[in-house]
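Complex shown without one protein chain; remaining protein chains in place.
Naming follows writing order (A, B and C), and every chain is counted from residue 1.
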Amino acid sequence: MPTDYVIRIAGESGEGIVLSGEIVTLALSRSGFNIFTFSTYPAEVRGGPSMFQIRTGANRLRSQGDSVDILVALNDDACDENLKDLNEDGLLICDGTPEKQLNSPFDKKVINCPIPITEIASKEVGVYRCKNMVVIGALSNLLNIDYSIIESVIKEKTSRKGSHVLEKNLLAFKLGFDYAEIHKTKPIPYNLGPIGKSEKLVISGNEALALGALMSGCRFYAAYPITPATDLMEWLALELPGVGGVVIQAEDEISALGMVLGASFAGQKAFTATSGPGLSLMVELIGIASMAEIPSVIVDVQRGGPGTGMPTKTEQSDLNLALYGTHGDASRIVLAPTNVEDCFFQIINAFNLSEKYQLPVIILSDQSLGHRKESIRRPVMADIKQSKRLRPGDDEIKDYRRYGLTPAGVSPMAIPGENAGYYVAQGLEHDEYGSPCYDPENHLRMTAKRFRKLQNISGDINMFEKYGKQDASTGIIGWGSTEGAVRDAFERLDAEGYGVEVFYPKVLNPLPDKAIRNFLKNKKTILVPEINYTGQFAMLLRGKYLKQVTPLNICGGIPFTAKEIYSKVRELCNR
Amino acid sequence: MPTDYVIRIAGESGEGIVLSGEIVTLALSRSGFNIFTFSTYPAEVRGGPSMFQIRTGANRLRSQGDSVDILVALNDDACDENLKDLNEDGLLICDGTPEKQLNSPFDKKVINCPIPITEIASKEVGVYRCKNMVVIGALSNLLNIDYSIIESVIKEKTSRKGSHVLEKNLLAFKLGFDYAEIHKTKPIPYNLGPIGKSEKLVISGNEALALGALMSGCRFYAAYPITPATDLMEWLALELPGVGGVVIQAEDEISALGMVLGASFAGQKAFTATSGPGLSLMVELIGIASMAEIPSVIVDVQRGGPGTGMPTKTEQSDLNLALYGTHGDASRIVLAPTNVEDCFFQIINAFNLSEKYQLPVIILSDQSLGHRKESIRRPVMADIKQSKRLRPGDDEIKDYRRYGLTPAGVSPMAIPGENAGYYVAQGLEHDEYGSPCYDPENHLRMTAKRFRKLQNISGDINMFEKYGKQDASTGIIGWGSTEGAVRDAFERLDAEGYGVEVFYPKVLNPLPDKAIRNFLKNKKTILVPEINYTGQFAMLLRGKYLKQVTPLNICGGIPFTAKEIYSKVRELCNR
Amino acid sequence: MTRYTPLDYIGRNKPVWCAGCGDYGVLTALFNVFSQKKIDAKNVAIISGIGCSGRLPDFIKAYGFHGAHGRALPIAIGVKVANPSLNVFVVGGDGDGLSIGAGHFPHAARKNIDMTYILMDNSLFGMTKGQFSPTSPCKFESGSSPYGTLEEPMDPIALSLIYGSTFVARGYSGPSKLNDLINLIRQAMEHKGFSFIHVLSPCITYNKVVTFQSLNAQVVDIDEKHEITDRNEALALALREEKLYVGLFYKITKPTFGERLITISEKCGKRGLDIERLYVNFT
Partner (left out) sequence: MTRYTPLDYIGRNKPVWCAGCGDYGVLTALFNVFSQKKIDAKNVAIISGIGCSGRLPDFIKAYGFHGAHGRALPIAIGVKVANPSLNVFVVGGDGDGLSIGAGHFPHAARKNIDMTYILMDNSLFGMTKGQFSPTSPCKFESGSSPYGTLEEPMDPIALSLIYGSTFVARGYSGPSKLNDLINLIRQAMEHKGFSFIHVLSPCITYNKVVTFQSLNAQVVDIDEKHEITDRNEALALALREEKLYVGLFYKITKPTFGERLITISEKCGKRGLDIERLYVNFT
């Protein structure tokens, strides 16, 4: 008996797929279930295939699931498109009457529950756009999701569109429910039953980053809208003013990072979020942040590249840009959260590291992580530690050396308005005072200072996750959002007796060298799964540790399934 | 007997150091000598130490020289500053009367030729600014550089400032000459004697790039001024209109590259040049060029970074940005000329590769290479081969697939105005026609196509330079402008019986893998000299070839001397 | 091409715009202008940035360049200078042109490059789902300004006039003004120099404030007596806040960038490629 199942609602962009998915998600979460969502949609506002997938169950979920248990198709194209992913004994809810025949190889085994979605919406409700609500009704009935919970979610989510809309939505929902009740022929095996209220939040990666920033004490956000990072801005625009913070929509990404640097120079914790094209535009100022030693946090919710690429698809192809983007040798920190909860923790780490080391910190999320919702434990404010910037003391102010050479490389930073620690935040190479200086020895000294700051970071935070058998000869090492699929695969492999160890660094620059060396030491096969074409992380590992690795790259804009990882490891082990 | 010597003229920015250096350089070249210059100057227009160094001799010269044979100091600070670099038995021309005592450890052995430079200029000529001409006069006399040759160079270089200025310059020159003639006490050993007219050009790296571009048929240049790349633009602004070309000063570097892409889309060979900060700003459009497959050439004359850094100092720290700059996996070609003559050849390669493979090509020069002058053979127009873009035939136009999947990855490119090959140069991921497409398989296919173009490049051009003993256990592998110092060091080491082999790839992406693997195979020690802090090329080599290397990094804004390389190799060999 | 009806200019891709989007008006107008002038599509290059409006080149038969957000103008300058015989159009949104691309607009205009820039203004960012833009009205509520915007909107007409455009007009993509829009685009195309058309092109999906309805009530034709060669008068008209004028604000003739380039070439005496002369620089 599986402890969880996967629902996919598929249709066309504009049919309200996302809204229906969100309603079911919230209703399931309120019913006490864990959630892991996954959705795809075109870059265009209208037209093109769109789908919202919800994996739900009693236990913590870490990936979107390998296949679909319940497929809801709002139109015939969507049905044809998605049927291949439906399990052989899955449940199909499509648009039609019971007589509707399916031209699919699975049609015998699949539990076919056609619902006249369009008819009910257009004729009985009188609003074609209510198709998505009809479908929710049917789902509520067939999967035994509490009627009143869904009803109240629908109210919350759609009431601000006016009472007329709400009424129609509720009617459509009811009609869908009733139709399914009357017409269902077989018992439906997808019933996880009641489970009781949960304390968890159901939240996306982008929201977790925004929430974490707010809870870290960040009160300044500037950004330029870009898919798939915009919702992070929109959430903060709603919430930051209430806590005395500011959100500015800048005229472009260069300006956004400029504002962040200015705010940080003035003493604020500040950050920006963008996607690849925006990060490309920011790299000049990232160099300035590194040179002038301005704490700053930059989130990159990666999408398919290069160029404008595939704005609504996921990819892990900005690692090189995060590590190396900007001219000159510029120190910086790069973090990679592995799941939604980790987004929350890593942005707190980002602010702390950036304040402590006066460095730019880049967080690499991606579209799949940014937009998927997961159930996470409620963060507790008291657990959040905040690092403070080193400030100059009164005696240091007298002959103030903003860029004083210290053993750790970190120098006390004065804040305008606070005291007489006048200095110029300097983008030119400079001496300890911040005065421009082109002396050869000085350049070496100062460059070394700026890189010295990276040396102590491994002691600061829990920089990696590691599990599995330490003596295993097969290892998996990856970064970022792929961790969930790897963990699901690992658990299957482990249960089947395959010896595998898994390593996920949370900090990609500087890498936790000692721990990685240890991990790599006695591995014969090292799988490096990445959602990119060139194997950017694999190349980094090779360069740093001179060790042969086995890259596993996918490059289609969608995340790994656990199955893909599982199969590859089995193949490697059985070779 | 050395076959060459090193003259250094030192003073303060604003004392006309560069002009005097250029005059002596040209005069020596016209006298038949080979030239290799090296200069340093502050980023500010006025003030700060400045120097111009000329190495000259009968044979080809490859580095700036390890020390100074003749030091000309226009003021006392410059004298104190530079004396440490003067050879023990060197010639010193400083500002003063014969009685002037030197407080230097060398003062016994140095041939001291004080000249009352300031006095002659201020009092006898009546123009303080003519100090530099007085000095040239003295040099002409002491080094036996033909009086009339220098005189005519002075005329050419300064006559456009008006006849009054010219007269004063010539007078100062003569007085300097005469004073030296009368007061010299010992015979001066730095006399290379007459050698006959040379056919060579004496030209800087930036000029060689500009000349090469013009001779490659490039007729469109757009850029934004930036040190140390501006003179490339200024030369083209003078010369391109005469051959029907266009130079546009864009409002910034993003616009400059945008214009280049537009011009190339319209069928022109086009390029831009910048330095680090400008390259940082360009990386978004480099991704577009890669995605939309627009031939384009970008020169980066690297300077000290990060940030605004050290604008007038040299560094090789933009390699990572050139290799990896832009979000997403974006194919591109990176070339690195090794000396001034090679600048000329590599920009021709750049245009040819970019036209042939429809890729952006980045050329990595640096301040030292861009601004130094070397004697090079006269390029002959007939030797220059020009690759043509693949164009669609009439049958291909009918169902025109701009991004058709071909075995080599290169697809025929239609040009607006020429025929009905309408298509959209597409920054979004696209299908063969250029229509936006977010299908997973398509993204993989198209990414693979764009990277496939890199596979054949090693067959195309002579991608590396290699010399020394193939069975040597010590190797040196580097890139770009350091080659000259390495070659000078190599020759000394070779003469002394140290077995060393040297490898300089001209293409850094894609690297000539086979040749490098061969080179690395039986080396025990592999020295990787670079002018940067983090060893960017060393990291690339490690990652690609899983081979331990010995980085040799300097990070002071000035180039390697041959001696630094020589000493390091000896140390490694004698270990 | 052998036939020149508006339908003959339909591109390979169907528009992906929402049904009813203002941008259809601009597309239709272009089809008609090309048809009226019997333009051979092979001589047309339409350059765009990123945005709903920026997708236009995909929908029309012509050469196109769908590049990076905000960079259409520089790319178009490169195209036009490299091949002056092309008909070059730039199309894009208010965000593309006035937010991220704001730095390029003045420089394209003052060069008086001979091309036509059509700014399709829906007063927000359509493509990214409705955030405010530089032309959003005061206190505009949107995803990124849930409590209303804080800044004053920019006026593309006034900007364009100050920037030095030699042809400045405002059109409206509503059906009532479609013919006028066609005429404006045709005139802009015929104009030698930098022509700018600000097209009011509502987003029916995200903009609940600036709509066809609101615009129908606001737009007013420019008085026939308006002196189109007087920049101050044009500015005054643009800055008058009560009314939203449509029509031709300004049109003068000045040497284009291309024409000035030719004078430079002539100054250099068209010396041709004389390598030995070049080498004199280095000997």
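Keep this in mind: a residue touches a chain if its C-beta (ideal position, glycine included) is under 8 Å from a C-beta of that chain, and two chains touch if they have at least 3 such contacts.
A quick note: this is a predicted structure, and the numbers were derived from the prediction, not measured.
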item	value
Chains still shown that are in contact with the chain withheld from the display	A, B, C
Which of A:94, A:202, A:446 or A:463 contacts the chain that the document leaves out	A:202
Options C:10, C:162 or C:244, residue touching the unrepresented chain	C:162
Full-complex contact with the absent chain, from B:146, B:251, B:396 or B:564	B:251
Absent chain, residues of chain C that touch it	98-104, 106-107, 110-112, 134, 147-148, 150-155, 158-159, 162-164, 231-232, 235-236, 239, 257, 260-261, 264, 267-268
Where the unshown chain meets chain A, residue by residue	29-30, 200-203, 207, 211, 214-215, 220, 222, 235, 239, 241-244, 246, 248, 250-252, 254-268, 270, 284-285, 288, 292, 378-379, 381, 414, 416-428, 433, 435-436
Chain B residues touching the omitted chain (full complex)	14, 43-48, 224-227, 230, 233-234, 237-238, 241, 247, 249, 251-253, 277, 307-308
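By definition in this document, only the chains that are shown with their structure count from here on.
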item	value
Cα-centroid distance, chain B relative to chain C, in whole angstrom	41
Geometric centre distance via CA averages, chain B-chain A, whole Å	44
Between chain C and chain A, distance of the C-alpha-averaged centres to the nearest whole Å	37
Residues of chain C touching at least two other chains	50, 66, 68
Multi-partner residues of chain A (at least 2 other chains)	42-43, 48, 277, 307-308
